[in-house]
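For this depiction, one protein chain was excluded, whereas all remaining protein chains were kept in their positions.
Chains here go by letter, A, B, C, D, E, F and G, matching the order in which they are written, and residues are numbered from 1 within each.
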Amino acid sequence: MSGDGRREAVEPMVGIVMGSASDMGVMEAAANVLDELGVTHELRIMSAHRRPQDMLSYGKAAGARGIRVLIAGAGGAAHLPGMLASVTTIPVIGVPVPLAHLDGIDSLLSMVQMPRGVPVATVAIGNAGNAALLAIRILALSDPDLERRLTEYHEKMYMESREADASLLDRG
Amino acid sequence: MSGDGRREAVEPMVGIVMGSASDMGVMEAAANVLDELGVTHELRIMSAHRRPQDMLSYGKAAGARGIRVLIAGAGGAAHLPGMLASVTTIPVIGVPVPLAHLDGIDSLLSMVQMPRGVPVATVAIGNAGNAALLAIRILALSDPDLERRLTEYHEKMYMESREADASLLDRG
Amino acid sequence: MSGDGRREAVEPMVGIVMGSASDMGVMEAAANVLDELGVTHELRIMSAHRRPQDMLSYGKAAGARGIRVLIAGAGGAAHLPGMLASVTTIPVIGVPVPLAHLDGIDSLLSMVQMPRGVPVATVAIGNAGNAALLAIRILALSDPDLERRLTEYHEKMYMESREADASLLDRG
Amino acid sequence: MSGDGRREAVEPMVGIVMGSASDMGVMEAAANVLDELGVTHELRIMSAHRRPQDMLSYGKAAGARGIRVLIAGAGGAAHLPGMLASVTTIPVIGVPVPLAHLDGIDSLLSMVQMPRGVPVATVAIGNAGNAALLAIRILALSDPDLERRLTEYHEKMYMESREADASLLDRG
Amino acid sequence: MSGDGRREAVEPMVGIVMGSASDMGVMEAAANVLDELGVTHELRIMSAHRRPQDMLSYGKAAGARGIRVLIAGAGGAAHLPGMLASVTTIPVIGVPVPLAHLDGIDSLLSMVQMPRGVPVATVAIGNAGNAALLAIRILALSDPDLERRLTEYHEKMYMESREADASLLDRG
Amino acid sequence: MSGDGRREAVEPMVGIVMGSASDMGVMEAAANVLDELGVTHELRIMSAHRRPQDMLSYGKAAGARGIRVLIAGAGGAAHLPGMLASVTTIPVIGVPVPLAHLDGIDSLLSMVQMPRGVPVATVAIGNAGNAALLAIRILALSDPDLERRLTEYHEKMYMESREADASLLDRG
Amino acid sequence: MSGDGRREAVEPMVGIVMGSASDMGVMEAAANVLDELGVTHELRIMSAHRRPQDMLSYGKAAGARGIRVLIAGAGGAAHLPGMLASVTTIPVIGVPVPLAHLDGIDSLLSMVQMPRGVPVATVAIGNAGNAALLAIRILALSDPDLERRLTEYHEKMYMESREADASLLDRG
Partner (left out) sequence: MSGDGRREAVEPMVGIVMGSASDMGVMEAAANVLDELGVTHELRIMSAHRRPQDMLSYGKAAGARGIRVLIAGAGGAAHLPGMLASVTTIPVIGVPVPLAHLDGIDSLLSMVQMPRGVPVATVAIGNAGNAALLAIRILALSDPDLERRLTEYHEKMYMESREADASLLDRG
């Protein structure tokens, strides 16, 4: 499998969905991490409020199309991940997108505080990269190859942190 | 028109919708105020997350059924009013229902922070009575009789406040 | 009716009121949306604190002048929409204007947390465009032509969201 | 002057105003402190939203009636002290009354965040006793006798704190 | 597989971990939901701060023991889910447990705001039942039988919501 | 009395105190307003934490020196106004100075939440001009000439607001 | 040294100071932990606002009296630990005491947000026991015997957590 997940978008494993094109600045980090670890994905704009029915149809069809995890980013009254989660049984990961005001606390609460029955797996404000890594943890449960790439990714983070430590010590 | 709006529910002017039966403690104040001012209404449980498609269908059909204002109460990640607003052009009023934690600040932000294009008319946390009064202000624009009853309601509030003032003065 | 609502300000349907000229940066979006959908309106500066009596007089007279909805924007201890609502029975929509500190959370709470009896229909922080769309939803209840223009506006939003989605798919 | 300020309410120095009778539980502490230090006062219910014009008239007339300080308590979208301050040049002290939700943070921000030109002297959430003591500090500037009583009050607080300290030491 | 997951705890699919026995009141809802849907699990107390090394060892060994998802609940400075996530590549779900103060906002932020590289799938404050349902969504990706039971669970929620709606309509 | 209060600082009526020179950007607005209304004042740096004893000595002596109101600005753990209030019976006005983080909410709470017995008259975050106007309201109680200048100041604000309104109407 | 630190209060190592007797419910946990680990201490009521000069004198003298750590608890505008820290060079630990409103967030910010130069070592809201343990960590740096007792205390916590874990496993 090549590192460029988007070419293989005909059979995406992960759907990255966002409320509007303006969320792309935050959400592309998810695509980049999936690319880096070789996970096919698609990027979609599915406004919960401007295209509610399309959005629900997309969510309902996702599982049958072979998508195994949805990553949804939205800001403010961020209803997208919760509404997607209401029409599918595959896991939905929410990325609170910070808007011009309130630093994303509205986006976070609108996502994470889902009522009993319909969970959204929420990650940190603006941290779409972590949403991708969470999707990869989920996919790696049944994909030993991906699990190996994820372990290497962790080892790389470990080494980078060690090297940063070492170069700080050198500087001392 | 009698003061009992619910009997006439075959032709409701206002739809009061809530996410679950547990919201009834907060939301019945809306029904009571509508009854008091003689506005027909219906009470419905339409969970955005447990019945997403029914909820959207309800919202889409509301206007054609003669409903002119929707009042929607929900708590936590409170998506109900925003999703209803996304499928209708009639006004949607949101009542943030406070849950066991966070005192309703999550419910408030999940409702009020709607993105450009789809407004929710949000009232105070837990204040379903005011949602009803806002609906009545809207309906009274084209119903002089209702406008008169609303004016009387204001006059009654005015007199009650005066009397509370007077009895405090007497006590002094 | 022309698209330029302001020329027809002699018979405004909507009054857009703000506390000071510095709120204009936020509030003009309301005027723009009303213009776009052909709703007459007037723009006024009515400080609740610097011109309390003028402000109340304006609010009291609005209904008789033919104004059917008030949109009021203010920041900080934002008393303008609530005080206007106290002297009229027409609907009042509040726009929390964010100031230099607190990101508008003070403006929001000062507006939305109105006591029983006097509601303010509050929209998102800084989102005056949505206040206009809420006013239009209200006016459209008795104006089929406006209702049609609002439906077209929704369809345009729908198409724009679809196109943004499509161009993202193309890019992938 | 007797210790019972309320008997002398015909010539009150301080007006204690509140939005509704339900604020009395918080606001009576102001009356008690004023009584204790022999300052005449009156207690009034002046809802900013249910009696806006009466409220403004009260505020406008207060100075000429000999009232020198207004203490205003309100909860939620607490507009009362700010609106009173807008129609008088005497000092207005605000007491944020905590309601069932949000612990008074809405009341606090609605009061303290007044725009340039019209200050409200805000005290702690629910602390009407301190509002009275602030009024007394103001009145004592031109009333040496009251200044002496206030100094004694401070000395009493000092002694009570010392005694609490001593009895804790004894217990040790 | 029987409905009683705990008997089969020798081969748990899910590890439910909490910081102290006092978290059990919140966390047992996770066990109940897993039992209801027939997912084996184990319940463990693994304080991040009182048994840091045991906690890390548990997290490191979990995957090899066949555990596929960890659910971790903690309150205040809630480090447990994040630290577990740092030593495993299986998904970790965090449940913010509300303590006596701050209503769980500290627990929520301590969990959800994980830095790039190590995600925690955070659910609503105190909503351990949803953590279980999220774990089930993940496990169901490779367990069609479980996927079927989850779908039935959703259908049951749907029917319950419909019935609540119907009984409200009857009452009207 | 000339408009330049600072020349006459030998007999200041108001003491403007701040924790450090970096607060001057916020606090000079107080001096400017006092100058504009012809109230003598002095500006002092009195860090509660770096010069605690000097600060208390200053506060204790202020009344006897003829100072009638203290205005104290500080940021973060803002103890200055509360500590000054603890050693004097003249009114102390607190200005919450916003620092690099938290937008002044820490400064506000550190000031306004004073315990029973020792009030601080708190104004809006960063609004030192209003602190000056509050001081002037207090001083004007026993200075009819100042009361007249304050009334003129209000009239000027009124006229400026009217003119802003008029020029907006012209633009329409 | 006996386990009862209070008998030996003539030579206290730790001063536990609080603003008022009402803080004792929170602060006695500090005394209990110090007793348990055999650290002498004294309990004092030293209101920053009712006895400012006594409080500063106490703080200044503490070091010379042999006190090595101060623990200060206060609520609301909690100035006590910061003011003590301003007059001594020994470490000062702050315990934010939660009051009736705001859940201690005001107390926390009033303490922790100290300006550069004068730190307060702040612990969790209402967690006076941890303040004692922090004092013990400090004292144990130069007291091997105390270091041993603290290590035993940690081992006991470890064993208690293990046992809670074991009894949960048994229950399973």
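Everything that follows uses one rule, which is that contacts are C-beta pairs under 8 Å (C-beta built on N, C-alpha and C of every residue); 3 or more make two chains touch, one makes a residue touch a chain.
Only a predicted model underlies this, so the values are computations on that prediction, with no experimental measurement involved.
Chemist: Missing chain touches which shown chains?
Modeler: Contacts of the unshown chain, counting the full complex: A, E, F, G.
Chemist: Touching the left-out chain: which of F:Arg65, F:His101 or F:Arg148?
Modeler: In the full complex, the listed residue that touches the missing chain is F:His101.
Chemist: Which is it among E:Leu70, E:Val118, E:Ile138 or E:Met157 that touches the chain not included here?
Modeler: E:Val118
Chemist: Going by the touch rule given at the top, which residues of chain G touch the chain that is not shown?
Modeler: Interface residues of chain G facing the absent chain: 68, 89-93, 108, 112-125, 127, 129-131, 133-134, 137-138, 140-142, 147, 150-151, 154, 157.
Chemist: Against the chain that's been left off, what residues of chain A make contact? List them.
Modeler: 98, 103-105, 124-126, 154, 157-158, 160-162, 164-165, 168-169, 171-172
Chemist: List every residue of chain E that touches the chain not included in the displayed model.
Modeler: The list for chain E reads 19-20, 47-50, 52-53, 56, 75-79, 82-83, 85-87, 99, 102, 105-106, 109-115, 117-118, 120.
Please note the rule applied: only the chains that are shown with their structure count from here on.
Chemist: Enumerate, in label order, the chains that touch chain C and chain G alike.
Modeler: D, F
Chemist: Keeping to the contact definition above, tell me which chains border both chain A and chain F.
Modeler: Both chain A and chain F are touched by C, going by the contact rule given at the top.
Chemist: Nearest 5 degrees, what's the C-alpha rotation angle taking chain E to chain G?
Modeler: When the C-alpha atoms are superposed, chain E turns by 90 degrees onto chain G.
Chemist: Pick out whichever of the two, B-E or A-B, is joined by more C-beta pairs in contact.
Modeler: Taking the two pairs in turn, the one with more contacts turns out to be A-B.
Chemist: How many angstrom lie between the centres of chain A and chain C, each centre taken as the mean Cα position?
Modeler: Computed value for the inter-centroid distance: 35 Å.
Chemist: Just the number, please: Cα centre separation of chain B and chain G in whole Å.
Modeler: 50
Chemist: Identify all positions of chain A at which a residue touches two or more other chains, and write them in rising order.
Modeler: 20, 47, 50, 76-77, 102, 112-115, 117-118, 120
Chemist: What chain pairs are in touch here?
Modeler: By the stated definition, chains touch in these pairs: A-B, A-C, A-E, B-C, B-D, B-E, C-D, C-F, D-F, D-G, E-G, F-G.
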